[in-house]
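Yeah, one chain of the complex is gone here, protein chain that is, but the others are all in their spots.
Chain IDs A, B, C, D, E, F and G follow the sequence of writing; residue 1 opens each chain.
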Amino acid sequence: MEQATILSGFGGQGILFAGQVLAHAGMAEDRHVSWLPSYGPEMRGGTASCTVIVSDAPIGSPVVDRADIVIALNPPSLARFEGLLAPGGLLVLNDSLIEAEPRRTVMEVLRLPCSALAREVGDERVISVIALGGALARRRIVSPESMRAALLELAAKGGQEVVAMNLRAFALGFERGAPIEA
Amino acid sequence: MEQATILSGFGGQGILFAGQVLAHAGMAEDRHVSWLPSYGPEMRGGTASCTVIVSDAPIGSPVVDRADIVIALNPPSLARFEGLLAPGGLLVLNDSLIEAEPRRTVMEVLRLPCSALAREVGDERVISVIALGGALARRRIVSPESMRAALLELAAKGGQEVVAMNLRAFALGFERGAPIEA
Amino acid sequence: MTIGVQPSRTGARAAPSFQPLDIARDRCKGCELCVAACPKHVLELSTGAVNALGHHPIRLTDAAACTSCALCARVCPDAVFTVYARARIVG
Amino acid sequence: MTIGVQPSRTGARAAPSFQPLDIARDRCKGCELCVAACPKHVLELSTGAVNALGHHPIRLTDAAACTSCALCARVCPDAVFTVYARARIVG
Amino acid sequence: MTAGLRTDDRRVVYGRPALLTDRSTHYCPGCGHGIIHRLIAELLDELHLGPKTIGVASVGCSVFAYDYLGIDFVESPHGRAPAVATGVRRARPDAFVFTYQGDGDLAAIGTAEIVHAAARGERITVVFVNNGIYGMTGGQMAPTTLLGQHTTSSPRGRESAVTGFPIPITEMLAILPGVVYAARGSITDPGQIGRTKAMIRRAFESQLAGPGLSIVEVLSTCPVGWGMTPTESMAHVANDVTGVYPLGVLVDRRRMAMGEV
Amino acid sequence: MTAGLRTDDRRVVYGRPALLTDRSTHYCPGCGHGIIHRLIAELLDELHLGPKTIGVASVGCSVFAYDYLGIDFVESPHGRAPAVATGVRRARPDAFVFTYQGDGDLAAIGTAEIVHAAARGERITVVFVNNGIYGMTGGQMAPTTLLGQHTTSSPRGRESAVTGFPIPITEMLAILPGVVYAARGSITDPGQIGRTKAMIRRAFESQLAGPGLSIVEVLSTCPVGWGMTPTESMAHVANDVTGVYPLGVLVDRRRMAMGEV
Amino acid sequence: MSVPRVTVERPAAAPRPQLMKGNEAMADAAIEAGCDAYFGYPITPQAELLERLARRMPELGRVFIQAESEIGAINMALGAAATGARVLVSTSSPGMSLMAEAMSYMSGSELPMLLINVMRGGPGLGSIGPSQSDYFQATKGHGHGDYRVPVLAPASIAEAVALVADGFEIAARYRTPVILLADGIMGQAMEPVVPAFRTPAWDASAWELTGADGRSPRVVRSLHLLPEDLEAHNRHLQAKFAAITERETRWAGEQLDDAEIVVVAYGTAARVARTAIERARAAGLRAGLFRPISLWPFPTAALAIAARRARAIVALELSAGQMVEDVRLAVDTAPVFFHGRTGGMVPTPGEVVDRLSIAWALTAPTP
Partner (left out) sequence: MSVPRVTVERPAAAPRPQLMKGNEAMADAAIEAGCDAYFGYPITPQAELLERLARRMPELGRVFIQAESEIGAINMALGAAATGARVLVSTSSPGMSLMAEAMSYMSGSELPMLLINVMRGGPGLGSIGPSQSDYFQATKGHGHGDYRVPVLAPASIAEAVALVADGFEIAARYRTPVILLADGIMGQAMEPVVPAFRTPAWDASAWELTGADGRSPRVVRSLHLLPEDLEAHNRHLQAKFAAITERETRWAGEQLDDAEIVVVAYGTAARVARTAIERARAAGLRAGLFRPISLWPFPTAALAIAARRARAIVALELSAGQMVEDVRLAVDTAPVFFHGRTGGMVPTPGEVVDRLSIAWALTAPTP
C-alpha cells in the first residue's frame, strides 16, 4: 500500500522538518519512502510544502496527483492542495489561521488550533509536528513509536530542550487528533 | 568551359592580389568567377595561395581537385600543388627560387626568373603579376586587355606609380612567357 | 515627496484622535527595523496577530507620543508607513 | 648561460679567421633588430639571398670588428645567434 | 491657536513613492533591497526620470525589481547587466539607464562586463548592492564575503589561504578614467540611508550631465543568509563591514573636472 | 701573451637557451613574442625549473608557445588561462605554474579570470604580453590600444568617446592583496630586455617563495598589426606606449612584508 | 520615441556586379537591411565582417561596438534588441559556444537578432579552416531549455546577401534570434554580387523599451518563477515555432526530376556536390541535389517527397555527420549514406563522385 502526505504552510512553520521525520519513521519500518520539498517560488518567505510517500512497494512518481493526507497550516495551502485529496482522505487544518471551509465534502476534516497549541508548547516551529501528530492519530501511516524514534534522531542536533519540545508537540497533536469515539 | 588557376608563394609576393586581378578580368568578360584564398596556417609568414576559377557556367565547388594552371613561386608551393595540375596543364615556376624539377611530365612547364624580373621592375611584390603575365601568354583564360583593365582598377588605390609598375610587370611576364615559336 | 518637512510646531499635544501613521499591515514583515529606529519607542509587533504574509505586523502603541519624525518610514524596507503631521492653520 | 661574460681583453686584434658569431641563417626573418642593436654596425641583411623562410638572412660584414658584445643575440626574437669570445689562456 | 483643528487635517510628511508598485516584495524580512528600491523610486520621482528610464535587472534576489519599480525594465543573464545596459544606452542615447546588481552578480561572474563598461565610460549608472553573500541561491560565499565569515559554502569561515581576500571592486573601477563617479554608502540607519540617497542622486545626475559610468556601492544586508536578525545585520554592517569597505566618495571626476571642491 | 691562440679557442658568450626547441617560430619578423619566449626559456634554465614547470598557454599568436618551449603545457580557451592555471595549481601544489597571455586574452575576454585568480591570490605567475592589439586575428583594437591608434577595427583611430580609454589592468590588479608582485617592463633595447628579465625572475621567485599571484606586463610589439617596421615598433613603444603604460614595479608585497627597501 | 533610423542611400551606380568577399558582402547587406547596431568580437574566419562594419557603421551614424568578448557582444545585442533596434552579431564557432546562455535568454525573452556564425573546424580551438560542424549546435541544443532558432545557410555569396535581409525579416516577424550559418569558405571567398540589397520591414512597437512614457511599464524577461506561468510561456513559444516551421521552411533542388541518387547538402558542401553531380551525370549516374536553405526548420516533408523515387540518398557535410540525422528522420524510403570531411578539410568533387558511384552500385536494382 502507498500513502502520500502533503504538508504545507508558511516558511518557518517547520514543514520540511516534519516531513522528514515522517519519512524517517517510514524508513525505520522498512517501508519505501520518498520526500519531495517544494523548492520553488516559495523559497523566500511565502509558502513551503513537501510531499512524503510511504509505501510497501518501490515508489514510482515522487510527485503525486492524489494525496491520502493533506496538512494545511495556512489559507493559501488549503486553496492549493485541497483538490489533491483522494476521496475519503484526511484534511488537517490549522484552525488558528484558517476560517474558510473546505470546498469538498467527501473527506474527513480535522481542525486543530495548531498555532495556539504551538505557543502552548513554546515554539512556533513545532506547529507542523503538532499537526502531523493529529494526522497520525487518524491515519496510522506509521506507528507513533516510529515517529518518536525519528523525532529523537532528527531533533537531536537541536539539543535535549528541542527534542523534549518536539515530543511534547507530537504527543499533544496525537492526543487532540484522536477520534472522539476512541 | 571552366578554368582553375592556383597561385602560390611566400606571403608578401602579392599572390592574393594577382588572383583578384585575374578574377576581375574574368568578370569584366561577363564570365562566372570565384576567388578563394588560403586563409589557414599560412597567415603568419609562410606560404600564401589562392584559387581562381573563371567559367562560362555557374561555378560549383570553389575548391578544386584539378587545376589548369599552377603558378608556384617558391619550393613549398611546387611540392604542394604540382599534384593538382590536370594533364596538359600549365606549370609556371619561379626559376629564381626553385631548383627542383617537377616530378610529373604530362604537363607544360614555364620557367621564369620571377624574383629577378621583379627586382628589375623595382618591387618584389609584383612577382605574382609577372608570373600571371607569363601564364596568360600560354593560356588565354582572359584577354590581356581585360587584365590590364583590371590592373588599372585594382592597383589604382596604390597610385600612378604602382599602376605603372604593375602594368610593366604584366607586360614583362607576358612577353617572357610567349611561346618561342610565336 | 520625501522632503524632510517637520511636523507642525503647535506646541500643544495632538488630539488623541489624530493618527500620525497609516500602516499597511499586510505589507509588514515584522523585521522590527522601525522599532529600533523609533526615538519614542511607540512601535511594536502585534504578536497576537498574523497578517497575509504570515508575519506579526507592526502597530503604533501611542499615537499621541508619535512626533511624525518619519524615521520609521525611512528605514522600512517595505514602505509600510505613510506619515502625517497636523496641518498648519492657514492665515 | 646568458651571464654577461665579456670577451677576452687581449688588447690584440682578433685573428681574421676567428668567427665570433654562429648565425642560424634559416631562422632569421630579416627584422633587422640586431642591425639596429649592433654598436659596431657589422650586421646587415644579405639582400641577394633568400632563406628557407623566404627572408633575406642576416650576415656579419666584418668578423674582426665584432666585439662579441652579444647585443644582437639579446634583441633577436628568433635566437639566431650564438656568440663567442676568444678563450682566455689558462695560466 | 490649536482651536479649530480637526483630526483629518493631516499633511503627508512621508509617503510611499509613486514609482513603487503596490505589490509587496518577496524579500525576506528586513532585507536591504527593499530600502534601496525605495530610494531609487524616490529619486526617479524627484528627478522626474520615470518616463525616460530603462532599468536593467540582474540575477539575484533583486531580479524582481521590475515587479516593484513602475518603469521599463530588461532582464539580463547573471552578471551581464552592464553589457545589456551598454546595448540599451547605445541604441537609446536619450534614455536614462541604470543597472541594479548584487555583489555575486557584479563582482563575481559579471567582472568582465562591469570592468569594460567602466573602461568604455558607458553613460550608465550602476547601483551595486553588496550584501557580501549570494542571497538568492541560499547564502553561499561571494568574492566580497569577509574573512572568517561563515556561509553555506565557507562553513568554517572564509579563509584567505584558500579563497583569497574580499575584493574591493569599486576601488578597482574608480581608477578607470571612464568612471565619472564612484561612491560607497550603507543603509544602517536613517542618516546613512540619507547619505546613500544623496550618492545615488549624484550618480544619477552624473549620467544626466554627460559621458562616463557612475556607480554607487551600497553595503546592504542579508539577514537570512547571515543568520542574524535584521537589527543585528544592520549593526554588523556598521561595526564590521564598513571596516573592510570604507564608506565615502571614491572618485567624482565631474567635480574634479569642474574644479569644484 | 696572445701567442698560441687557435681560432677554435672559443667560449660561448651567449647561446640559444636549452629550453627553446629547435623549431623556428611562426611569429612575424621582429615580433616581441620571440624575445619574451627566449627570456622565459633562459630563466627556467637558470632557475632549473624546467622539469617541474607546467605552462598554461592562452589563445593569441603565442598559443604555439608550447611548440617553442620544451616544457609541459596545457592550452586554455581564449582568456581562461588564469582559471586553467588555478586548476593546475590546486591539483599540483608542487608544480611551477605560469600563464603566457596577450592583452586581448587577458585584458578583454579574460578579465574575470585574471581578476579572480588575483583576488584568490593563486600561487601562479602571469606573463602578460601587451602589444596593444589583437595580432592573431588581424590587428583589431584591444582594450589596451592607445587613443588615436589606427587598427582594423578602429580605422579612424581609437576614439575615447566611443570606445573609452586604454585599460590599466595591471594597476587594477596591483591593488588586490592577493597579488604579491606586479611590474611592467618592455623589450625596446638590450637594457630594457635585461630589466624585464629581472622582473620575470622576481615574479618567478615570488611564486617559489610562497602564496600570491605574480604578474609581469611586458610592453611588446606587433609590427604587422601596427604597420611599422620592427625597429619603428620598438621606437613607438619607447616613445609613446610607455607614456600611457609607465614602466616599473607596481607592487612587491614580499619586499614590503619582509621590510626590504 | 523610436530607434534612430538612418535612411540608406542606395549605391549611385547601376547595380553592376561587384566582386565581393563573403564577409564583406554580408556586412554591406546588413547595412542595407537597416541594421541599427552591430556588436562583435574578432575571430577568424569572420574578422572582415567586423572590420567592414567598424568602418561603415560610424560613417552612417549607427552603432558599432567591438565588445570585450562574445558574451559581452551578445548581451549588448540583447539590450539593444530590447529597445527595438535591428541588431547584428557575428562570430565563429568557439565564440558561438560562448553565446549559448544569452541565446536561450533572447529566445525566451522573444528578442529578434541576426547572428552570423562563420563556422571553422572544431572541437575546441580546432583550426580556422571551413567547417559545418556547428549544425547540431545551431539547430538543436546550443543553449538550455526548450527553444528553437531559425537557421539559414547560404550556398553562395549572392545568396548570403539575400539571406541577411530574410534573416532580419524573420527575426522581426517572429521576435526571435535568427542564425545565418555560413562556413569559412562562404566568409573568405570572393564572388560577383549584384548589389540588389533589400530593406525588410521592421516594427518594434510591440516590444521596444522606450521608457514608460504615457503607457504602462514594459518588462523584457525570460524569468517565470511559477512553473505554471513558465509552461504557459513555453506553450506560446512552441506555437510560434510551429508557425515558423509551417511558413519559413526553405530549400532548393537541382536536377531532381530524374534523380535516382539524391545528394543532400547545404552551404559549401552543396557547391562541391553540384560539381560532383555534373561529373557523375557525365559518367551516367542520374544524381540530383537537394539543398536545405533553412536548417531549422528542416525541409523534412520536401525531402521525403524528393527522396521517393530515389534509390539512394547521400548526405554530404563538412562534418562527421550531423545534418544526416535530420535526413534520416525525413527519409525512410531509401538507404541514407553519409560522406563528410572534418577539421577544415573540404571534400573534393572527385571523392564525392566516388561515393556516389558506390551508393549507385550498392543500390543497383537486382535484375
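To be clear about the criterion, contacts are C-beta pairs under 8 Å (C-beta built on N, C-alpha and C of every residue); 3 or more make two chains touch, one makes a residue touch a chain.
Fair warning: this is a prediction, and the values are worked out from it, not measured in the lab.
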Among F:E42, F:E113 or F:D252, residue touching the chain not depicted = F:E113
Filtering F:P17, F:G32 or F:P77 for touch with the omitted chain leaves F:P77
Which of these touches the unseen chain: E:P17, E:P77 or E:P166?
-> E:P77
Of the residues F:V13, F:I54, F:A107 or F:A183, which one touches the chain left out of the display?
-> F:I54
Can you list, in ascending order, the chain G residues touching the missing chain?
-> 93-94, 96-98, 100-101, 104-109, 119, 121-129, 131, 133-147, 221-235, 237-238, 319-322, 325, 328-329, 332, 341-345
In the full complex, which bits of chain A touch the chain not displayed? Write them out.
-> 20, 23-24, 27, 32-37, 39-41, 43, 58-66
What is the set of chain F residues that contact the non-displayed chain in the whole complex?
-> 50-54, 56-57, 63, 66, 70-77, 80, 83-96, 112-113, 115-116
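As a working rule, only the chains that are shown with their structure count from here on.
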Comparing E-G with B-D, the busier interface by C-beta pairs is E-G
Measure off the straight-line distance from the CA centroid of chain E to the CA centroid of chain F, and report it in whole Å.
-> 37
Can you give the whole-Å distance between the Cα centres of chain B and chain E?
-> 64
Of all residues in chain C, which are in touch with two or more distinct other chains?
-> 29, 53
Could you list the positions in chain G whose residues touch two or more of the other chains?
-> 44, 65, 68-69, 71
